[in-house]
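The complex is shown incomplete by one protein chain, all other protein chains being positioned as in the whole.
Note that the chains are named A, B and C in the order they appear, and that numbering of residues resets to 1 at the start of each chain.
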Amino acid sequence: MIIVLKPDTSKRDEQAVMREIKKLGYKPHVMRGVERVVIGAIGDERTHANLETLTTWPQVERVMPVQKRFKLVSREAHKGNSTITLLNGTVIGGKRFVVMAGPCSVESEKQLLTTAHAVAEAGATVLRGGAFKPRTSPYEFQGLGEKGLKLLAKARRETGLAIITELLSEQHADMVADYADILQIGARNAQNFQLLIAAAKTGKPVLLKRGLSMKIEEWLLAGEYVLANNNANLMFCERGIRTFETYTRNTLDLSTIPIIKKESHCPIVIDPSQGAGRADLVAAMCKGAVAMGADSLLIVVHPNPAEAWSDGAQQVSLELFAKLMEELKPFIAAAGRE
Amino acid sequence: MIIVLKPDTSKRDEQAVMREIKKLGYKPHVMRGVERVVIGAIGDERTHANLETLTTWPQVERVMPVQKRFKLVSREAHKGNSTITLLNGTVIGGKRFVVMAGPCSVESEKQLLTTAHAVAEAGATVLRGGAFKPRTSPYEFQGLGEKGLKLLAKARRETGLAIITELLSEQHADMVADYADILQIGARNAQNFQLLIAAAKTGKPVLLKRGLSMKIEEWLLAGEYVLANNNANLMFCERGIRTFETYTRNTLDLSTIPIIKKESHCPIVIDPSQGAGRADLVAAMCKGAVAMGADSLLIVVHPNPAEAWSDGAQQVSLELFAKLMEELKPFIAAAGRE
Amino acid sequence: MIIVLKPDTSKRDEQAVMREIKKLGYKPHVMRGVERVVIGAIGDERTHANLETLTTWPQVERVMPVQKRFKLVSREAHKGNSTITLLNGTVIGGKRFVVMAGPCSVESEKQLLTTAHAVAEAGATVLRGGAFKPRTSPYEFQGLGEKGLKLLAKARRETGLAIITELLSEQHADMVADYADILQIGARNAQNFQLLIAAAKTGKPVLLKRGLSMKIEEWLLAGEYVLANNNANLMFCERGIRTFETYTRNTLDLSTIPIIKKESHCPIVIDPSQGAGRADLVAAMCKGAVAMGADSLLIVVHPNPAEAWSDGAQQVSLELFAKLMEELKPFIAAAGRE
Partner (left out) sequence: MIIVLKPDTSKRDEQAVMREIKKLGYKPHVMRGVERVVIGAIGDERTHANLETLTTWPQVERVMPVQKRFKLVSREAHKGNSTITLLNGTVIGGKRFVVMAGPCSVESEKQLLTTAHAVAEAGATVLRGGAFKPRTSPYEFQGLGEKGLKLLAKARRETGLAIITELLSEQHADMVADYADILQIGARNAQNFQLLIAAAKTGKPVLLKRGLSMKIEEWLLAGEYVLANNNANLMFCERGIRTFETYTRNTLDLSTIPIIKKESHCPIVIDPSQGAGRADLVAAMCKGAVAMGADSLLIVVHPNPAEAWSDGAQQVSLELFAKLMEELKPFIAAAGRE
């Protein structure tokens, strides 16, 4: 930690800060600048008390951490790229680009199976579909629950696709893990740490969406909860952040691709559907994500978007999805992927 | 709902929209403007399918909802101001201004009881203190758990203060409700709907903090989950939103006071400590909140802020708290409160 | 400046950083932590080259400035509160609370004089009114220009009110200064440094609105342009920042009051009308601003808001303004003002 004292701090007030730093287990180191005194507190910031409390002291102007707070998810902890292998052989984070696709909500057997067959044929290897849905209003459709999970399992048997579905409640962790190949933690629960721990403990791969106003460091630290609970199969998923712009539902922050690749060894997935909230922007977003080095896309697809039970505006039709998969090919090749 | 068609939409494409509107249970009503055709879809937007899916249609430019989506929390549902009466006689939302105060985390019996006696003496009637703490990093102090709750209960017996503490997990709902007078739902869980439902079902009053990037409508709808689960004792708590500004930890949005008073009958509480993240700004924030018509303040107080186990920078000392309570008096009087 | 090196940086790469620091005129000072090496660069950051360029070096993890970048506007440069005295005797920043009020745009002699007499009678001492209007669309009313300035001068002669009006163009600086007592720099021009310099050079007091997404440090630095051009009569005006919230037009950041008071000696004015964008929230905002220690309010008032030529939704009627002035009295007293 670096502690910056105010100009004209007395020797006595400086000494008091020094004593406190020692008391909290750090070794102080003084630097006298032209206007201000700066004290370095030497010691591991992750195992000692946080010195930010010193900002309440009148003689202290600022306290600046030096270390990164995340460990296990960091590139320093694991130099190579981590890969996650699913039961159907799909490898996320490897040379082969992975597409996950499916409806926002599981609505019916027909809707799901139609979609599953279509996306499998177009080249997707993972099927997405929500059985438990977090809805802004209590009066909106909340998902089919376990019945939806059973339909997902049926779609897997029929198509060979792996299954990704959202975990909403600690109390469902075992049940959802029984059906799913990947547990999705949604944006609204991205800092619901109890849920992250419950998900990690199932042993299933976890896809962690970025919260609507989550800084990248907070996102990495939320992921740290998964690895710290003995589950190494974590992937990050950018799905747009909340900004002042209202043209799109969220602002998809594609810069997270090179940043996560730089800071972490875990795969990065892009969800362009939530990001834009508009199906007509999805194709361009997908191309950008591929070009920038994403490992995978998570695309919302529906046989009849206009009649979807949730988030119709962002769902791509089966025809558009097949066309999009074709259009992505040269970009996947240009990015050095298969 | 209002559906705006693109300029030069053909009669046939217009008819298709009309048919879909009817199919989804609304009655269409056409208005021809100078450039665009606008269709009103008449029907209760909360009980019919959402027409926003129409935005995926090529001939549709925009879909605009007309109704407000929240019901039970709305001022229209209940014209007067709701009040919440706690077991120790404290009434939140009434003529008397209420102060809730206490440490960020319960750390020890001595720390808690010292604080409790001091804040009670200065005029607070509710004691805050976290036993389960949501922490950005898994390596930070996570709270004393049930031991912390027992200390809070002891402080209540000794001082007569009511207790407010955070509920972090559905699985703790009954246990926390056994000890607490008010269940606090934190900002990170503000759209953890399963937790909101679990809190509502305990029957205890619920204080719902605004999420870091939650729009006011979403906050009201999250509150709707509490009332819709048969718990009328809901209060909203503004604690700052996330913006681009980094001088303060969050931007305390005091405009929520007149807005919540206008849109809802539920009490509004202001948390200036989380809002500013800096103890030196808390006093001014409190005065502003009182003047603008808040029902209550939730202030973080610690006997020795510099040694607090969490969020020291925002904790006010016991001396400053007593001084602040004095300073607030003329503003409380000016606001027509006691 | 503090330069943090990456873990495992070689001695040679460390030496290269040291050489560069010396070359740019600083004296390097090394601190060896448990994981990282930190180098303090000692020297005045405002007169030497910026070391942030070092972040492009592969061995550098982060560069953190230590000094504040603003000087003349800072509380350190001038311990007391600066006051600004206008020709009609109004003192901004003193013991007496100042109210500035008037229409968004000057529309006609009748509209302006009616408003001027009404606000003067209710207790305002400065008249606001735009003669040059920055409008989002080129098809909206752009102001009466010099004709509007002449009407403002006439209103001053008739009522004794001082005049504040917006300066939009460097080329108008002398003309606008001939008529106005205070030059207002609008939010959209808050970092139009050429305009700030032109305004400063007229010698007239300058009111600098905060830009829509301006950090407090940037605002202080924009103010520094005025003082650095030999004009000490600067006041800051908070008028709301842009956030994700859409209920209000902007989010009025009242925490700027204690912050500007802490960091600077210049007066702080609050504009609740632009901040909320809704007349029904203005009264509460004004009370909060007074309670938190603002020096002055800038309120948009119109004889008939529904027929205003610009921004009608945020303009308060003459009757509401008179009522508001009465309601503010106890809060002004509670804040220790007159």
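In the analysis below, a residue touches a chain if its C-beta (ideal position, glycine included) is under 8 Å from a C-beta of that chain, and two chains touch if they have at least 3 such contacts.
Keep in mind the model is a prediction, meaning the values are calculated, not measured.
From the options A:29, A:188 or A:287, the residue with contact to the chain not on display is A:287. Screening A:30, A:113, A:175 or A:216 against the full complex identifies A:216 as the residue touching the chain left out. Annotation for subunit B: contacts to the undisplayed chain at residues 2, 4, 7, 29, 31-36, 38, 40, 42-44, 64, 66-67, 76, 213, 242-244, 246. Interface residues of subunit C with the unshown chain, by the touch rule above, are 20, 46-47, 49-50, 52-57, 69-71, 134-140, 168-171, 188-189, 191-195, 212-213, 218, 221-222, 224-225, 228, 242, 278-280, 305-309, 312-313, 315. The missing chain lies against subunit A, touching residues 213, 215-217, 241, 243-248, 251-255, 257-259, 262, 275-276, 280-281, 283-285, 287-293, 330-331, 333-335.
What we mean here is this: only the chains that are shown with their structure count from here on.
Taking the mean of C-alpha positions as each chain's centre, the chain lying farthest from the centre of subunit C is A. Mean C-alpha position of subunit B lies 30 Å from that of subunit C.
Taking each chain's centre as the average of its CA atoms, subunit A and subunit B sit 25 Å apart.
Among all residues of subunit A, those that touch two or more other chains are 213, 242.
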